[in-house]
Every structure is written in C-alpha cells, then in structure tokens.
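Below is one structure. I have some questions about it.
Left out: one protein chain. Kept in place: all the others.
The block that comes next holds subunit A.
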Amino acid sequence: MDKVMSDKKVIALYVLPALLIILTLVYSPIVMTGYYGLMKWDGIGEMEFVGLANYTRLLSDSMFWQSVYHSFLLALFSVISLAAYLLVALILAGKIKGANVLRKIYLIPMLLSSVAIAQLWLRIYHPTNGVINSLLTFLGVEDIPLWLADPNIVLFAIFIAILWQYAGFYILIYYAALKNIPESLIEAARIDGATPWQIAYKIKIPLISNVIKVTIVLAVVGSLKYFDLIYVMTNGGPNGASEVMASYMYKQAFRSFDFGYGSAIGFFLLLICLVITWLIRKLTASKEEIQY
C-alpha cells in the first residue's frame, strides 16, 4: 500500500476528481468574476471592455462604503460575541446538570434555514403585533421603537438575529475542543489548588487557542460576506440603512442589471476577505505549539 501511495502518478490520479470539481466550481467562477468586473455588461446583451472603470466608480460610491462599514461592524460584533459563546461552552463542558439537553437547544437555530429564521424574527420585530412591541406596549412604553423601519436601529436589530443564528455553531465547536482536553491535566491543576477560573483561563483556553483562531477567521469572513437574513428581513432598507457588501452586490447585479459593477464588488469583497484572513493569521500567529 505504501508503495502505491508513494507513486506520484497514483497520487495525481486520486487528487484529480476533487481538483477538477474545485477548479470548475470555485476557481473558474472567481476568474470569471474578475473578468466581468472589467466589463460594462447588463447581464444579457453585449459586453464592453471598460478596464478599471468599475473599480474607480467603486472607490467613490458612498453607498458601497456605507455597506462596507456595516459589514465590518457585523464582523466586529461577531468576534466580540465569540467570547460569550466560549463562556457558555466552558460552562457546558464543566459537567453541569443537563449539559446535553442545553447543548442541543443551543444548536437548534443552526438547524433552521435562514429564511425560516428571518420569518421568525420578522414576527418578533413586527411594529404592532410583534412579541417585543406587544410587551413594550403592555408595560406602557410610549415611544415604541420601529425595529426594522428605523434606520438608526435596523442594523442592530438584524445583528441580534444573526448572532443568535450562529451561536449554536460556535458553542458546539468550543464544546468539542474543550472535551478534547485530557482530564488528567485538569485534575492535576485541581490538586495543585487551582480555582475553576484559573483552570479555564490558564489551561483550557490556551489549549484550544488554535480552535479560537479558526473561529475568529470564520466569524470575520462569514460576517463580511453575510447576505441571507439581510436580504429576507429588510432587503438592505430602509434606503441602505442595513445594506451590507453582499446585498449591495446582489442589488447592483440583479436589480439594477449592472453585472459588470456587481462583479467588481464581488471581486473586491473576495480581496477584502483574503487580506483580512491573512491579517488575522499574522496577528494571532504564535511561535510554538502550547503544550503542558
């Protein structure tokens, strides 16, 4: 068997199917997007080469930069909320009663489709009959917020729904990582008189630092290209107040029939994601593997 696997031709043969799929489904569309980004194209008729005109337009498009700002805001909130997820995972992994049931409950939002989640939160935020506003009215609050119609709060209202949607996913990742820590280490620390806080802070978290780095990248990149709930809940409105990069790209390509510009935005989004991923890896790189 070892002999077969060391043959370069055999390796190539085994890698080929996956390589072909990833080339046709992932890399060639990226190249095509880059190509369309240099064109003026309505998605139907003839293409016209315009060079970098779409990108110069991008740089001076205030609506676009507003959506970039919103995307980064979402990334920031996602990363901050990771701390909360880690805390929950630490508690769950700490052998509390009912941890199993709780873990499943946290995971439920992950099992719902985005559209179902959006519909659920639309009901919650409904200006007159929604859960929140019914409660506020009941409590006698005079000036009830119009969650999705008020440009000042719409973004945060949606953020809550998005963070809720992904909570279970990150909790599960942390939980699995924490469960992987050998029991003997923790026991040794306990015998040495370490408090639960110290165990968590000095032993558990450093040991899963690799997982934490991965989740930061996932959260940031996932936020930057986020689309689903925004599209269903507000479609970027009112007047761009909840627009993110991906929804703006969609609007340009499919609503304004400007595929060239939409592709340019898509390509730009890819570049941003690459740069950010590289930056995070650079910033969080540690020289040596932590071991105890």
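Going forward, a residue touches a chain if its C-beta (ideal position, glycine included) is under 8 Å from a C-beta of that chain, and two chains touch if they have at least 3 such contacts; residues count from 1.
As a working rule, contacts and distances are computed from a predicted model.
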{"item": "Undisplayed chain, where the name is taken from the UniProt record, one of \"Electron transfer flavoprotein subunit alpha/FixB family protein\", \"Molybdopterin oxidoreductase family protein\", \"Xanthine dehydrogenase family protein subunit M\" or \"Carbohydrate ABC transporter substrate-binding protein, CUT1 family\"", "value": "\"Carbohydrate ABC transporter substrate-binding protein, CUT1 family\""}
{"item": "Which residue of A:G34, A:G94 or A:G237 touches the chain not shown here", "value": "A:G237"}
{"item": "Contacting the left-out chain in the complete assembly, out of A:G34, A:G94 or A:P127", "value": "A:P127"}
{"item": "Which of A:V154, A:A189 or A:V221 contacts the chain that the document leaves out", "value": "A:V154"}
{"item": "Contact with the hidden chain (one of A:F49, A:F156 or A:F254)", "value": "A:F254"}
{"item": "Absent chain, residues of subunit A that touch it", "value": "42-46, 122, 125-128, 144, 146-151, 154, 234-235, 237-240, 251, 254-259"}
